[in-house]
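With one protein chain held back, the other chains of the complex are shown just where they sit.
Labels run A, B and C following the written order; every chain starts at residue 1.
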Amino acid sequence: MSVLPQVQACFDSQGLMKTFGAVMTEGEGGRCVIEVPFDDKLCQQGGLFHGGLQASIADAACGHAAYTLMPADHDPLSVEFKMNLLAPAKGELLRATAQVIKPGRTLSIVTCRVDVLRDGEFHHVAEMLATMFGKAPRGDKA
Amino acid sequence: MSVLPQVQACFDSQGLMKTFGAVMTEGEGGRCVIEVPFDDKLCQQGGLFHGGLQASIADAACGHAAYTLMPADHDPLSVEFKMNLLAPAKGELLRATAQVIKPGRTLSIVTCRVDVLRDGEFHHVAEMLATMFGKAPRGDKA
Amino acid sequence: MSVLPQVQACFDSQGLMKTFGAVMTEGEGGRCVIEVPFDDKLCQQGGLFHGGLQASIADAACGHAAYTLMPADHDPLSVEFKMNLLAPAKGELLRATAQVIKPGRTLSIVTCRVDVLRDGEFHHVAEMLATMFGKAPRGDKA
Partner (left out) sequence: MSVLPQVQACFDSQGLMKTFGAVMTEGEGGRCVIEVPFDDKLCQQGGLFHGGLQASIADAACGHAAYTLMPADHDPLSVEFKMNLLAPAKGELLRATAQVIKPGRTLSIVTCRVDVLRDGEFHHVAEMLATMFGKAPRGDKA
């Protein structure tokens, strides 16, 4: 598994991902994986990974997964996403794994599961279903 | 408008909100407003407020709006949220305004609009519809 | 308030709306209202309007609301919708009121509230947030 150069470049240009200490470990073929190690600065009131952080990482994974199937000069933009939080996100590492389920010329539909690593095992903590838009150069946002 | 003490305390204990430089300006009566000034570290690839950042602030606003109507010893947790991104989030300040539309003993349904301040005017850039859970002390997460 | 002719024609060509006994009472200017009287054949196990029926009417209202702002030769298609059920849908009439919050050349974002008429008053029972697509003639679905 590897990361396409334009996908890595897009990811690297996002201040928010740097702020989170996030790393992309896969990004090709309609699939993307992003990981972020635990840090107090990413938590909600109970010391768990914040739901917003989970959504941010999952949204980014969905966008880049969609981007792997778009022309490199397109700009992947989120139309919408919906996330269910399934269990307390307590652990050393958060991992979002996105997979395009329907690529398209304009719209791509992507699912993403979020897991936390705790005591050596990954636990499923959130699930996202999202719609991404590929903006053509000079094209207009829908 | 003011912020209830337990709502402020909950917000202050969240590392992610500090990381974002977010401030709560209202938090009572089923309503909550959170603002965050622009910073490069909160951006996506095009220099706009990241969609994940918008979702994080909107989720937090929804959770605290729900919390204003719960007993103070309950813990507000997100069950799920769905956000539509409506327009490029370019501006000096992001504001999330959440309003409970259906309070409940266990579940609260909340809407949130996200605006950016640009050239002296607020522009509607995102909309969220969310479900929040009030976890009773010693109670179990559903 | 009235209904644009192309919007009425689109609605009238939908078998499902006939099956439900649904009537469109408004359809112009980014707004659409659809009503359906109570019938046992539209219920869930407790004798309430079925959640699926509510979603169908709300989805149709969102699609036609978006269509009021599109060229008449476009075909309004649902990209996705999310609905929260807020309270038991018990009553004599169900009404879905949709309003476009962001029109667009390709995508329109629409909200819809669903109310039931019971004992002479409307009660808010569901809320939808949806994305609609305007398919150009001979164009391809995204």
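Following the convention adopted for this analysis, contacts are C-beta pairs under 8 Å (C-beta built on N, C-alpha and C of every residue); 3 or more make two chains touch, one makes a residue touch a chain.
Not measured: the values here are computed from a predicted model.
Peer 1: If the missing chain were put back, which residues of subunit C would it touch?
Peer 2: 10, 13-16, 18-19, 39-46, 50-53, 55-57, 59-60, 63, 75, 77-85, 87-88, 141
Peer 1: Provide the residue numbers of subunit B that touch the chain removed from this figure.
Peer 2: Residues 79-80, 82, 104-107, 109, 131, 133, 140-142 of subunit B touch the chain absent from view.
Peer 1: Across the whole complex, list the residues on subunit A that are touched by the chain not included here.
Peer 2: Within subunit A, the residues touching the omitted chain are 82, 84, 86-87, 101-102, 109, 111, 124, 127-129, 131.
To be clear about the criterion, only the chains that are shown with their structure count from here on.
Peer 1: With touch defined as above, tell me whether subunit A and subunit B contact each other through largely the same residue numbers, more than half shared, or through different ones.
Peer 2: same
Peer 1: Could you grab the centroid distance between subunit B and subunit C? Build each centroid from C-alpha atoms only and quote it in angstrom.
Peer 2: The mean C-alpha positions of subunit B and subunit C differ by 28 Å.
Peer 1: On subunit C, where are the residues touching two or more other chains?
Peer 2: 82, 109, 131
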